[in-house]
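The complex appears here without one of its protein chains, the remainder shown in place.
This part shows chain A:
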Amino acid sequence: MIDKDPGARRRPDRAALVIAAALAGMGVLIAWSTHSMGGAGSYSRIGPTAFPYAIAAVFLILAVWTVFAALRNDFPEREPQKFGPVIWIVGGLAAQMLLLNIVGFSIATGLLFAATARGFGRGPLWLTIPIGIVLSFAVWFVFSKGLQLTLPAGPLERLI
């Protein structure tokens, strides 16, 4: 996530160090969660805890390995990123997630559609939101009536 100037290329890759820390964190989390499962695995040597512990150990090894890779700058060069679009799209997904069971599939998914289009630079929202809702409603109709998929209904869907 760090965009550096080319001259700084020899410094340790800080983002990669963050990845290493995250991997180590994953290892600790898996080991801790497995440990607190408690009581199990006593009746056979390879119980439900053996695999998680092994994977946790490998995560710690991978974390150390990643530290070395970060120090040697082994990670490929990254392009600078625009974060505006990412926020729009993630926001659209979050809105759909939170609203899905309240306003129904069509409206929630229509918002996702419009937010994604906005992320790719297409607006205005007052136009794209209705387009998204109409499209999602068509999708809802085909999949819930035609293919019997259970998609949450809201005020719009209850009209039919």
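In this section, contacts are C-beta pairs under 8 Å (C-beta built on N, C-alpha and C of every residue); 3 or more make two chains touch, one makes a residue touch a chain; residues count from 1.
Just so we're on the same page, contacts and distances are computed from a predicted model.
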Should one name the undisplayed chain from "Tripartite tricarboxylate transporter permease", "ATP-binding cassette domain-containing protein", "Pimeloyl-ACP methyl ester carboxylesterase" or "Branched-chain amino acid transport protein" using UniProt, the answer is "Tripartite tricarboxylate transporter permease"
From A:I30, A:I107 or A:L156, residue that would touch the chain that is not displayed = A:I30
Given A:V28, A:L71, A:L125 or A:L151, the one touching the chain that is not displayed = A:L151
For chain A, which residues lie in contact with the unshown chain of the complex?
-> 1, 15-16, 19, 23, 26, 30, 33-34, 37, 40, 44-48, 50-52, 55, 58-59, 62, 65-66, 69, 74-76, 78-83, 85-86, 88-90, 92-94, 96-98, 100-101, 105, 109, 112-114, 116-117, 119-122, 128, 132, 135-136, 139, 143, 147-152
